[in-house]
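Can you read through this structure? Questions will come right after.
A single protein chain has been omitted; all remaining protein chains appear in their positions.
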Amino acid sequence: MSMLKNLRNPGLWLWMAIVLAVGLWPVITQRASTREEIFTVLLSVVLASSLNILLGYTGYVSFGHIVFFGLGGYVGLFLITAYGWSLWPAMLAGGISSAFLALLLGQAILRLRGAYFALATIGINEAMRAFINNFEPFGGPTGISLNFSVYNDYGGAANALWMLYGVMLALALLNILLSYVVKSSKFGLGLLAIREDEDAAEVMGVVTPRAKTWAYVLSAFLPGVVGVLFFFKNGNIEPPQAFRLHMSIEMLVMVMLGGYGTILGPVLGAAGYQRLRGLLLTSDLFKNIQLTVAGVLLLVIILFIPAGFVGWLRNRFPKLRRFLP
Amino acid sequence: MKYFRRFLLIALFGVLVFGTIFSAQAQDRTVVIGFTASQSGRYNVESTRQINGLNLWLNQVNEAGGIILSDGTVITFNTVFYDDESNTDRVQELYTRLATDDNADFLISPYSSGLTDASAIIAEQYGKIMITTGAASDSTYQKGYSLVFQTYTPASRYLTGALDLLASLDDTVENIAIVHENDKFSTDVSTALNDYAIAMGFNVVLFEGYDSGTTDFAPFINKIQDAAPDAVLGGGHFQDGSTFARQMHEKDLDVKFVALLVAPPEPNFAELGESAIGVIGPSQWEPLAQIDEAAAEAAGMEFYGPSGEEFVTAYMEAYEEEPSYHAAGGYVAGLLLQRAIEDADSLDTQAVKEALDALDLLTFFGHIQFDITPEQHGLQIGHSMMYIQWQGMADALEKDIVWPPEAVTADALYPLNGGE
Partner (left out) sequence: MDILAFLVDGLLIGFVYGIAAMGLTLIWGVMNVINLSHGAIIALGMFGIYLLFSLFGVNPYIGVVLVALAGLITGMLIYAIAIHRVIDAPHLSTLLATFAVNMIIIGLGTSAFSTSPRNVDVALGSIEMGPVAFPATRAVAAVASVLVTGALYYFLYRTTLGKYIRAVTDNRAAAELMGIPSARILALSFGLGTMLAAIAGGLIATFFPFTILSGATYELKSFVICVLGGVGNPVGALVGGLILGSLEGVIPAFMPTSWVPVLEFILFVVILLVRPTGLLGRKK
């Protein structure tokens, strides 16, 4: 009952409608290049929003979150090539394997606080990358490649691209809804209590190890699913691109840009970051120093707007909070 | 008089009409070639050279007045490109943009097999021909594509010639070690090399990969020493390869023959000084290799494009450095496209594809012919590697071609260390 009442937040539906409208734009205009740009943004939205469930709600900084994306992608592509699975169960299997890994890891590493946890997640990502590089069933360093004919089952390559885009849009919307439901539930309040003061939360009756672990599992599931989707579209997967630490850090940057702990923050952060990078990369003026420009912008935001864009808006215009979930 | 004026008017009208029709037919056309370049990240150097080569070709064609088709259409070329940052994240987004918004007529691959794999799908999906260069892995061409064409010798034949060379130098050698960077390209090369070595009757005493980030090879070299091979083959990319060569020398590894991937043909491999002496490396192409009309005649083949000497001179004039094989690869990718458009006498994708399928000729880069079977369409089957060796004194090193026999510029230095 309270769940349904919670879902009456006008901001949530407003922003879901906006994301949907933006997502449908390339379908209406039938422009493939816009579709690819928005695909990159939606992928980031899913990754950043998922990370936010852990980072934003519990305050635990996962630096190696990309491990779930890579592992999911590997499991999915393995099942598709070795056992001829269809994409849909493979995506589910990718998500479940990532969630399961988080469940196993969560028990152990969520005991670590602060920077120690962050370092442990880096270690896990690097160990996984090095391990897969030696793991023959997954192709070792050669990775796994799909044959072009795999797209024939989905109406040919051109159709498959539109279909994959549609699925990505649906997952992004699902992820926003999930973030909201988690945050407004009793479970979510427990997580926020952990973020503010873990010891106090424990005293107040939040079973912190279990709550943290479930937040970790939730934040790992969708990255695993979109990992399968992304690498299926990409056509091949290799260890260095599946477990790229840099991409993990980019996810953190997106959450920070938008405002951590909010529903909208990671969405706007992902869109802003990816569009900015896209603009810098394709602009004649900046393409030689785009990395530096991005670094300066990040620094300015960290130093002067630490709450992120949405956080800043919420503080500056308290009346608008209803519309800035 | 009256008739004469009428005749004049009709004639003038006729010329005008004819001229209009003619010029409508022979509309000059600028062909857009799209690609991504690695302007940042780890492939920055190779990619830049590749693009330099491509741009040199483009400027030459345009300055020569472009390609003129039989209907009088003058075709000139232009490029559109973006930075791919040496990673695959945005490759598909950028190639889609090239294929749709930028209306690229033809595509050139990024540098490296990994990025090319990601971009090839887009080329195929949007029905664009893509000439790949700097992408040697065989697997890209075994995925059922029909519009992707490879200029490089594929990975499976990258290092096999070095074993032929070894066998020709010394038929008593039995034990060899194959050690390679644990990444896709080097593993593909080494796996194929291992099969070839076993088929040739060599005894592979050590077949092992090392992690891509390795900087300290000392423990690994100890391990090679313990396996006691006569020859070491393998390697990976420039940085690990040059470090490995340097440390093998510093640790006085006792072997007769060393052949490494990628690093040795690079001009700055000579910075290693003494450590570079005697090291052999496979190269897609060398400035020393003077392939020209005469060579084509001797081989009974057709020659196309500039001679090796002409290419080297033009490149040095434009960029003030000696071209590497990446640069030659970039140039030849454009050259093949030019030839195919000429043969097809059209810009139509299907016609140009058929012209590429039919190519069998010699260029300054070497023999070019594509596999046209559906199993591995576009795989390069004409071109083969050359093998270079650094010879001379530490402060005056020179690079010589030691294999294949028809291209040799010096006898191979063998065994290493002058047989101490």
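We just call them A and B in the order they show up, numbering each chain from 1.
Heads up, the rule we're going with is that a contact is a pair of C-beta atoms (placed from the backbone, for glycine too) under 8 Å apart; a residue touches a chain by one contact, two chains touch by 3 or more.
All figures in this text were calculated on a predicted structure; none of them were measured in a lab.
Shown chains touched by the missing chain in the whole complex: A, B. Interface note for the absent chain: among B:N182, B:S283, B:S307 or B:T363, the touching residue is B:N182. One of B:E63, B:D171 or B:D226 touches the chain omitted from the figure, and that residue is B:D226. Looking at A:P10, A:G123, A:P137 or A:P318, the residue that reaches the missing chain in the full complex is A:G123. Only one of the listed residues, B:D101, B:D211 or B:D292, touches the absent chain: B:D211.
Mapped onto subunit A, the footprint of the missing chain covers residues 55, 59, 61, 63, 108-109, 111-112, 114-116, 118-120, 122-124, 126-127, 130-131, 133-134, 249, 252-253, 256, 260, 288-296, 298-299, 302-303, 306. By the touch rule set out above, subunit B reaches the unshown chain at residues 40-45, 48, 182, 208-211, 213-216, 218-220, 222-223, 226, 238-239, 242-243, 246, 250-252, 268, 271-273.
We adopt the following convention: only the chains that are shown with their structure count from here on.
Our note on geometry: subunit A versus subunit B, Cα centroid distance of 38 Å, whole angstroms. Within the complex formed with subunit B, the subunit A residues making contact are 31-33, 35-37, 39-40, 130, 133-134, 140-143, 145-149, 157-158, 161, 233-236, 238, 240-241, 244, 246-247, 277-278, 281-282, 287-288, 290-291. Contacts from subunit B toward subunit A in the complex involve residues 39-40, 82-83, 85, 87-90, 92-94, 96-97, 99-101, 114, 117-118, 120-121, 124-126, 139, 142-145, 182-184, 186-188, 209, 211-212.
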